[in-house]
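Only one protein chain is missing from this complex, and each of the others stays in its spot.
Naming follows writing order (A and B), and every chain is counted from residue 1.
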Amino acid sequence: MNYLSKGYVTIEELKEVLGELPSEERLRQRPVAIPECPQEIPCTPCKEICPTEAVLMENPNAIPLVDYEKCVGCSLCVQICPGLAFFMIHYKGDKARVTMPHELLPVPEIGEEVILLNRIGEEVGKGKVVLVIPREKSKGDTPVITVEMPIELAWDVRAVKVVRE
Amino acid sequence: MRLTEHPILNFQERRGKKVTIYFEGQPIEAYEGETIVMALHAAGIRVLAHTFQKDRPRGLFCAIGKCASCLMTVNGIPNVRTCITLVEDGMQITKQKAKPKLPTTAKPPKWKDPEKIDADIVIIGGGPAGLMAAIYASDAGAKVALLDENPMLGGQLVKQTHKFFGKREQFAGVRGVKIADILEEEVKKRENIKVFLETSAIALLQEDDTKLVVGVRKNKELVEFRGKAVIVATGAMERMIPFENNDLPGIYGAGAIQTLMNTYGVKPGDRVLIIGAGNVGLILAYQLIQAGVEVKAIVEALPKIGGYFVHAAKVRRLGVPILTRHTILRAEGKEKVERAIVAQIDENWKPIPGTEKVFEVDVIALAVGLRPSIELLHQVGCQIKYAPELGGHVVIRDKRLETTIKGIFVAGDSAGIEEATTAMLEGKIAGIAAALSAGIASPEWLKEIEKAQKELDEFRSGPFGRKVLKGLEKVVVE
Partner (left out) sequence: MSEVTIIGGGITGVALAYELAKRGYEVTVLERRFIGSGSTFRCGTGIRQQFGDEANIQVMKRSVELWKKYSEDFGFPFTQSGYLFLLYSEEEIEDFKNNIKLQNKFGVPTRLITPEEAKEIVPLLNIEDVLAASWNPTDGKADPFKATMAFAREAKELGAKIYEYTEVKDIVVENGEIKGVKTNKGFFSTGTVVNATNAWAKLINAMAEVPITIPIEPYKHQAIITQPMKSGQINPMVISFKHRDAYLTQTAHGGIVGGVGLEEHGYDLTPTYEFLKEVTKQFIQIIPALKDLRILRVWAGFYAKTPDSNPAIGRINEIDEYYIVAGFSGHGFMMAPVVAEGVADLITKGKTNLPFWWYDPYRFERGELRSKAIQMG
């Protein structure tokens, strides 16, 4: 894997790290947490905060894996993760809802249209914000947003750009 | 330019009363509680001096009192470190262009005997290591004097807007700036800790069994701190790398940029190139974007990103390129940085002709590593050893962080470059160990030391800890 020379993971690399990705069926059931944390670093808040013990980690330096069946989609891991490396994906019809941390200004509002950015910051489309957990309500001091987008972008989009006139 | 909005920080709340200072006779608006150089930067003044011999412009570099880049004449006093000296209404600040002249009008001052502070444990440095040492030494029963030459406690925590890693009981998931607040609050709660800010430790000496720390408060008052034990937690200083024009104003140590924008809410510039893709460089890039500054690229000479992958991913998804196997060839600009020239390097670290890229930037951030501040430990005669894995020369010590001189302890980056999390754990160990060595703490406290040692071992057990462990092997003795 050469994610360390590029600074991002490809979907193939992610599959290799996580063993398997959640099934389409699981993705349609309810939101599921996806850790994009392929490197052994001494960090455990995701495991510590998870209410259902869905985050698996053998030791503090282990790579976090998610038991997709145990995951209830509460987004606490997205809120707490110091590396801003947890996301949630939920398929709804022909749309996907991606939940992600957003520590930049402005924080978008519900209903606002935002530009979708992939893992290398390229603009790949537009989406609509459907949920915002503001910083003061976040359990991890990080605002979290859920953005609805075309289903085929769900595994590419990891940030948004808010453009206001 | 001053920042008004920030996703994490609130500067409006922090800024004190408006005052006026004078730069070369011109009035400049400043706020109480900020240092001279911050007010100057907010007013767009980046050239602080000209060198004595070659008349080259000098700008800020470290911003934490560890280098000579910001020396200016303040109220007639030459060579004042303007990065750690607070503004005062009516202050007169001038640039130094030659070695300064002494004032011929000075009157012989009255000698004032120094203030004497007696404590069980004297702690030098109020960063994560020093604060934790103070808290635990105090809880173990010791009377503590804590000094720091900066105007605020927290060390480098005060500019860390990112959330920390580790375990939640070690503050994982909490922002550095918040950790600083928590620790400061804990220190203030304890009546047996006395804090001395704006107080530099200029010497560490032994008087029989007593340790003497000679302090200078606010550049003028002599203060003597005596204790049965001393903990040196003086942190680190930023490294520099050689390239053409590496002294142009606008080339900062990464930490200085964090101080500007995160501690004092001053925008360091508009377009930035970062050298070094270790954690500091990666985190800095994200913090710059949060402050509304454009990051053009991160340049890294190694073929791989040295910091945590997740920090890299955070800035990649916001469109910041990371150029591995690249180096900076030179900076260009007249009085300050106007552009940077970068090139690819080959296996022998030589620039490949024809691969030059030009970045139009006004700031170049150097995030090329740190070296431990061991000056006081060296001066008092602790044994020193070179351990590149720990950032350079460090002191020999035992597992409880006692140096080769009985009663003198070390903790945090001054013991070897690592993380704030490990600095806090080391501070805890040193604080308790010092209280034990001073004959104050009861033996039950040994358990707390063992607990912290276990946590340290655990933190260092991953691939990122390997290098540190290799360094520690060289300098930790039984």
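What we mean here is this: a contact is a pair of C-beta atoms (placed from the backbone, for glycine too) under 8 Å apart; a residue touches a chain by one contact, two chains touch by 3 or more.
Bear in mind the structure is a predicted one, so any value in this text is a computation, not a measurement.
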| item | value |
| --- | --- |
| Chains in view touching the one left out | B |
| Which residue of B:G44, B:P103 or B:G354 touches the chain not shown here | B:P103 |
| Identified contact with the non-displayed chain, of B:C67, B:A140 or B:L212 | B:L212 |
| Hidden partner chain, residues of chain B it touches | 76-79, 98-104, 106-109, 111, 114, 203, 205, 207, 212, 214, 222, 381 |
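Operating definition for what follows: only the chains that are shown with their structure count from here on.
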| item | value |
| --- | --- |
| Distance between chain centroids, defined by C-alpha means - chain A, chain B (Å) | 33 |
| List of chain B residues in touch with chain A within their complex | 5-8, 162-168, 172-175, 178, 277, 289-290, 292, 303-305, 308-320, 322, 324, 421, 458-465 |
| Residue numbers on chain A that touch chain B, as the complex places them | 3-9, 36-45, 48-49, 59-61, 80-85, 103-105, 107, 117-122, 135, 140-143, 158-159 |
